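Only one protein chain is missing from this complex, and each of the others stays in its spot.
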Amino acid sequence: MVEWLENLGAKALGILMEIGRAGVFLFWSVVGIFRPPFKIMPIIKQIHVIGATSFTVIFFTGAFVGMVLGLQGNYTLRMFGAEGALGSAVALSLVRELGPVLTGLMVTGRVGSSICAEVGIMRISEQIDALECMAIDPYRYLISPKVVASIISLPLLTAIFNIVGLMGGFLVGVRLLGGSEGAYLSTMKSSVMAADIRMCFIKSICFAILIVWICADRGYWVHKSRNGFGAEGVSRATTHAVVISSVAILVADYVITSLLLA
Amino acid sequence: MTCENCCIELIGIEKSFGAQKVLRGVNLPIRRGFTTVIVGESGQGKSVLLKHILGLIAPDAGQVIVEGRDVTRLRRSELKELRTRFGVLFQGAALFDSLTVFDNIALPLRERTRMPAAEVREKVRATLELLDLSGSEDKYPAQLSGGMKKRVGLARALQLDPEILLFDEPTTGLDPVRSHEVYQMFHETQKKLGYTSIIVSHDIPKIFNLADYIALLHEGVIQICATPEELQRCEKPLVRAFVERVMGRMYSSEIEDLALAAGI
Partner (left out) sequence: MAKKRFNVELVVGIFMVIGMLGVAYLAINLGGIDLFGRDYTRIYAQFDSVSGLKEGARVEIAGVLVGKVEKISLDEDDMAKVELAIFPEVKLQTDVIASIKTQGIIGDKFIKISPGGDDEYLKDGDQITETESAIDLEDLISKYVFGDV
């Protein structure tokens, strides 16, 4: 019994320490953004990795999510004789929820895992120690460009997702199922407020920080986690990172929505 | 300060990982301008000792004095400043595998100094030449042999003109010819650049030729730190046993060499 309690205590302490480390990690990564020397090239490279190469996947998910919304919306709204509100339904669900959340999840799967693996491998092959020994701040050199690039990329990807989604909804709801073109466009415009757009971008910026934070942190401290050695340690950390940041995105989505809708 | 011409001094370092006590009060002076070799069986905490000197690991007890300052008490910025005096060659060379050889070597210059690009190129090229690496600038670390990786690692460590160089197992995983090459390289660069070096190795007895001082780490304590000659004359039973085990091999290899030379 005593042993069981001791184990529980040790586990709780371990989790607290992990959270503390993650906090320190975020702090220094953000501080690193404002530390000289400032270099633009690493940021551009990271935007390429995080943003530009995600374009295709975001384009297709956006298109099909919009098309499904058009299909479902048309079917459901017809029951209430309100097919005219299709534009409003598609636009609001995309802009407020699906755009930022699905973009966040797709980027986590595509980029979060690679960030975690990259940083983790640098840790276990002593490359991070080497940076520290050369007196190069590894946060500033490795993590901060990713944070900046992600904060720039995610809102852009979200905007692309939304617009492609709206087009997909238009394609199915209007062209395919023969809804009214004018009704779709006008309800789409009139129902989306500036506040909705603001919510959309606040969400995507928060998700951007969450993704890089959690995924890079898991990789950075891979040697401190249990059994965090070698390639297997990195692969486990990567799986963890993707799961945790996906859940974190959904939790953060609820929190931000409830704060901003109130 | 107990030791005048020491640039590094370890005093009573203790460190445990979990329940395992790795270092139990290590005392070790490192003399300026000389090569000190830390030997001992694997798993005795030699690499851990190096990481203490660099401030990568904080000791549970004891002091690490570098240039008169206690590393364990330094603030981040001071530690950073101090580290610019060190050059480190890691066990696996720790090259950045997403950068080319050239970018690897240029990294410390680009990140730590405001040197213009042309000068950086010049300096890197000079180092490449010094270490006989010309022609592999555009290769990636994965395309290099083990010996070349070590040389690139040394080239990178030399960029900021360090006063102290640390080598963690410089010859692990290399065949005898290659490791001989690496030793030669140390010898030559040290003669040219005059740095203090600390080598962690279990490649004994070969490493003895390179050493000015040898420190034997056993059971978490430095048993002896002396010149190779003094080591051989030491009467301490533990040291004797070690010397006999190691030197025995040395004699036999010398006999082999003689035999080879005589053409038998």
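Letters A and B mark the chains as written, and numbering starts fresh at 1 in each.
We take it that a contact is a pair of C-beta atoms (placed from the backbone, for glycine too) under 8 Å apart; a residue touches a chain by one contact, two chains touch by 3 or more.
These numbers were taken from a predicted model, which means no experiment stands behind them.
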Among the chains presented, those that the missing one touches: A
Identified contact with the non-displayed chain, of A:L86, A:I160 or A:A252: A:I160
Selected from A:R35, A:H48, A:R78 or A:R175 as touching the chain missing from the view: A:H48
Candidates A:L26, A:L77 or A:C200 - the one touching the absent chain: A:C200
Residues of chain A in contact with the chain not shown: 44-45, 47-48, 51-52, 55, 91, 95, 152-153, 155-157, 159-160, 162-163, 188-190, 192-194, 196-198, 200-201
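In this text, only the chains that are shown with their structure count from here on.
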Distance from chain B to chain A - Cα centre to Cα centre, in angstrom: 43
Chain B partner contacts - residues on chain A that touch it in the complex: 37, 118, 121-122, 125-127, 129-130, 132-137, 141
Contact set on chain B toward chain A in their complex: 51, 54, 56, 80-81, 83-84, 86-88, 90-92, 94-98, 107-108, 111-112, 114, 156, 160
